[in-house]
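All protein chains but one are shown in place.
Labels run A and B following the written order; every chain starts at residue 1.
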Amino acid sequence: MPTARGPTTSRTRYRLALMAAGLLACEQNGQSVLHPGGPGAERIAELWWLMLAVATAIFLLVLGVLIRAMTHKGSEAEPRTVTDDRAHTKWVLAGGVALPTVILVPLLIFTLSTLAGLMPPKDSTAPEVVIAGRQWWWDVQYTTGDPRDDLRTANELHIPVGRPIRIQLRSHDVIHSFWVPSLQGKMDLVPGQVNTTWVQADSAGVYRGECAEYCGLQHARMQFRVIALPEAEFATWLAEQRKPARAVSDSAGRAGQAVFLRSGCAFCHTIRGTPARATSGPDLTHFASRSTIAAGTLPNTRGHLAGWISNPQAIKPGNLMPRIPLQPAELHALLAYLGSLR
Amino acid sequence: MAATVASPSVPPETLEQFKQTWSDAPPGLLGMLREVNNIPIARRYMLTGFAFFLAGGLLGLLMRVQLGTPENTFLDAETYNQIFTMHGTTMMFLFVIPFIEALANYILPLMLGTRDLPFPRMTALSYWTYLFGGIFLYSSFLFGMAPDGGWFALVPLTNIEYSPGLNMDFWDIGLSVAEIAAIGAAAEMIVAILRARAAGMSLNRMPIFGWAMLVTGAMIIFAFTPLIVGTAMLELDRKGLTAFFKPEAGGKPLLWQHIFWIFGHPEVYIMFIPAAGIVSHVVQTLARRPLVSYTLMVLSIVSIGFISFGLWVHHMFATGMSAVAMGFFTAASLAIAIPNGIQVFGWIATLWAGRPVWRTPLLFVLGFLVIFTIGGLTGVMVAAVPFDWQAHDTYFVVAHFHYVLIGGVVFPLLAGMYYWLPKITGRLLSERLGRWNFWLMFVFFNVAFFPMHISGLLGMPRRVYTYPAGLGLETLNLVSTIGAFGFAIGVSLFAVNVLWSRKRGEPAGDNPWDSDSLEWSETSPPPDAQFVRIPVVASRHPLWEQPDLLPHEPRLARQLEDLHARPARWRGSLVVSVLDAKPVAIAHLPGPTLAPFTMAVAFLALFAWALIEETVLLAAGGVLAAVAFFLWFRPQQTETLALEEFRGREVDPDRLPLAVGGPIASGWWGMLVFIAVLTTALATTVTGYFYLGDAQGGSVLPGAILEPGVAMLLSIAGIATGAWAVRGVRRRLPGTVRLGLAATWVLSAVALGLGVHAIPWDTLDPEHSAYASGVLAVVGFQWLVVIILLVAATLGLLWAIGRPEDRRGHTVAHNVSLLATFTGVSAAVVFAVVYLSPRLW
Partner (left out) sequence: MSLFLAFLGAPVVWVVHLAVSYFLVALDCATDWNGARIAVLLVTALCALAAGGSGVYAWRGGASIDPPQVREFLVRSGAILAALFAGAIILSGMAPLFLPICS
């Protein structure tokens, strides 16, 4: 809505108004539709507040008319012999046809143009991200066209602040749905097709996300994080993630790596720079740099990791990581090793 | 003012015999299993429906206990997933629609001024099938295998690969049983409303509930049929026979969603429209004046019926569809607000212009108006694609649909119960308990469901067995849980009230609300022998505007004389013309029989066989089905009696003929409805074929086209032989009839053989190819139709050979011709789709 002072200022004021409305509504919890952190969610929030205002007005109108109808003292004449109802019919047409039409046509136009503004960007948005859904975790890949630069991580999406990142969504098994409420509307991951969405965060921070399509037993434990970093820090992060795993420097680490390789972990997991190259489970090359285990189920601390490795089925029953019995010394070494994979 | 007294021209023995004929006897268990009269069946149907409501509600309470606190361990993940699936499945398939159909079965004939529904055995079959389907579904809990894929069972999650147990088979097969019940009841309602009304009840005088059920019946036909096809496809996939929904074989998960939601969206309007009809009646009666603009209200219902079929994609906005396609569906989803708005303002205007009586039914209408308006407004919000991208699959949409379904359907149903139970039981319900019932439900409903709008916007997705602490969701969920329990107490007060009124309720009398429609002209409760005199209607509000319900025109009086406490020895009811309800004929209705119950047991056996594949079940089911078929289609004594009474009467223009022998018979109309079902099923399979076709280039051409082409031509020729048989009926040439039917039979059998033989069974691999599955769906459908035609033609031949003069056989011949016409047309369509269209691309 451009004013004499120029569109930029009014846009900022608009954003402030949206934020104020959100704060009034409820607390910020990192995954709120009402606290948009980027243009995608912002445009949707605008539409929401508009619709809420209109809906509230209509509800109050209908309620008012209803109360009036209840308290209104009709004429005591026997109304059953009514032959001409045209006056009342006019009100029915006014309220039931004219009023909705007058509201719905502009609403439709506003909705369609908001939708147009939410289309994914047409130009490339390096890096390109491909997220593949699996029961019950997120397989995140960054590609730049050069396979040597490709990297895989899990359950976390790092993006640079202030520009859109396009995401290709695929699924290896059932339908999932990618949803970061503060940044963008949701988009399904459907096996057999590729859907495209995009996210942009306008300030640095952590934005929570979750799977929003029932995908089986542990659908409730399929969360993820979007971490927005200033451009320079993002570049640093990307460069770090592209490197293979740190070489093990001490005996504990070496012992841990040996446990990893001989206990069956390599059947599912990749650690670049080691012989472990399987892809059915999350890539663990930089596992220690991630904040959660098992798609947001547990914080990534040594204690929780110990519990997870000892018995994943007790924490997230039905998930695809089997229980692997380890001696306490083996577990200890493994934890040290995994903790070094920054 | 109601004319239920027998006029002096009817001798008392005749009246006695008439009443005897209409009572379902003998009492006891066997009597109950043989009942076909709509009154006792509808009562049982409503009780069963309410029981499932309580069961589904209990499941909902369990869910709320689990979600009351974060990281709760009251239920584990698998149990919770089974419970939420069964909660939804129960409410959507085992409660609302059966309950509404039951209420319609009871009230509609009374309201329309007719003695029973046109297919009493179908009424009974619908009930038993529904009961067995529900028991089948709930038996899964006993084995710990309740369905756990969600009530809309998205694929690939519900494919055998990701749902390996029998859970989803229980769902799939149990539903098929319930679907048959729904479609059967719908067919009945359509034919009843079109052809079985009181004399003079022209379409523009028909009560709004009649219009509502007519539109609902039509919607059920067009919405449930795709679901039947879809659930059959899913079950075939799960049995490893096909690959419609397996992505690795070219299957498309979104095909399931299209098929399911083209059922699922009309489904919610199938629930809402009857509720709106009930509201119109309660408002009109309790405002003590006619509804403002009957025409607008009727048209709103018709419009909603149509538009609801154009909204289904709004359940799929997040699946990656093209924006402009989604734009079409947003527009339609917004447009439906207009007819809904007309209704809401119509009701409010009627209350404004009238002198409302503030008794419990009207309280529930008020509650409905408030809650449904909120639900409708959030519906407009989620119709907007951008906002739906945030709200879809979250607790926001859970709040929305509970507002429209509880507010928009349950509250009106309760209004209807408080309004009509006095008619059904003869006793009024307690006003005091009624107020407590209403207020508890109203307040606690909002306490339970309003916070869900907020928790959805705070990022809480649907169908989660728990949620993390620290996200601001704890208080909201706890409040919802408390509200749910309060709501449950409110609901139970209804049951308490019903039980109380049985013993202590004030006797209602015929017309406690001083209402205008015909059901209030009979006693409360109504006698088994309703409408000793067929009522004559001359206005939209008979009990308000007419001095009596008697015929005042000599010709009409003469025609109705034959129905005055008659026919005495068999069940007869009036058949009228569609538009202006002029008397046209007298229909014979069957009396008590074990056929429907036996058929329902046969279905149960066959469906159990589909579940666990024990051959003994197949054998038992087959035998029972054959027995039921025989009981159903053998000549009935009472009908033979009717035919004898009417022999030689057709020449008198002032006396009504018997409704048998062709288009005058209800069965002919029933066949038309069945053909509508078949047409919809054909359209579904053909659409599925094209949707799946492009997966592998679709160029797997099943062999040469000579054999299938000849098969098609033979089926088309069947149209002619069928018409020929009808010509023989019309010209009283029994030889022609036999020849026509026999020729139809032979042509169909050969067509079937050629069609099956033409398929290259060694190269077609439906288990690993979605395209091949699509082909088989289309041709398989055609084979099924031909088999049905063969059965019908066999029946026709039995009549034509055994009793060539019997007019019942003539009705069968007409129906065979109708079916043969459809079969010929569908053969051409199937041939063009499967054999010609690949050659065009």
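Criterion: a contact is a pair of C-beta atoms (placed from the backbone, for glycine too) under 8 Å apart; a residue touches a chain by one contact, two chains touch by 3 or more.
If you're wondering where the values come from, they're calculated on a predicted model, not measured in any experiment.
Visitor: Which residue from A:108, A:151, A:180 or A:248 sits in contact with the chain not drawn here?
Guide: A:108
Visitor: Out of B:51, B:325, B:469 or B:832, which is the one that touches the chain we can't see?
Guide: B:325
Visitor: Hey, which of B:307, B:351 or B:441 is the one touching the hidden chain?
Guide: Within the whole complex, the residue contacting the unshown chain is B:307.
Visitor: Which one, B:339, B:592 or B:740, makes contact with the chain that was left out?
Guide: B:339
Visitor: Contact with the hidden chain only, please: which subunit A residues?
Guide: Within subunit A, the residues touching the omitted chain are 101, 104-105, 108-109, 112-113, 115-116, 119-120.
Visitor: Hey, which subunit B residues sit against the chain that's not shown?
Guide: Residues touching the hidden chain, for subunit B, are 202-205, 295-296, 298-299, 302-303, 306-307, 309-310, 322-325, 327-328, 330-332, 334-335, 338-339, 579-580, 694.
Definition applied: only the chains that are shown with their structure count from here on.
Visitor: Taking the touch rule as given, give the residues of subunit A at its contact with subunit B in the complex, in rising order.
Guide: Counting only subunit A, the residues touching subunit B are 25-27, 29-34, 41, 43-44, 47-48, 51-52, 55, 58-59, 62-63, 65-66, 68-70, 72, 74, 76, 79-80, 82, 85, 88-89, 91-97, 99-101, 104, 107-108, 111-112, 114-116, 118-119, 135, 169, 173-175, 177, 179, 181, 184-188, 190-193, 195-196, 208, 210-220, 223, 296, 317-318.
Visitor: Applying the document's contact rule, which stretches of subunit B touch subunit A when the two form their complex?
Guide: Against subunit A, the touching part of subunit B is residues 76-78, 81, 149-150, 154, 156-157, 162, 247, 251-254, 288-290, 292-293, 296, 300, 318-320, 323, 326-327, 330-331, 334-335, 337-339, 341-346, 348-356, 358, 366, 369-370, 373-374, 377-378, 380-381, 384-394, 454, 457-459, 461-468, 470-472, 516, 541, 544-545.
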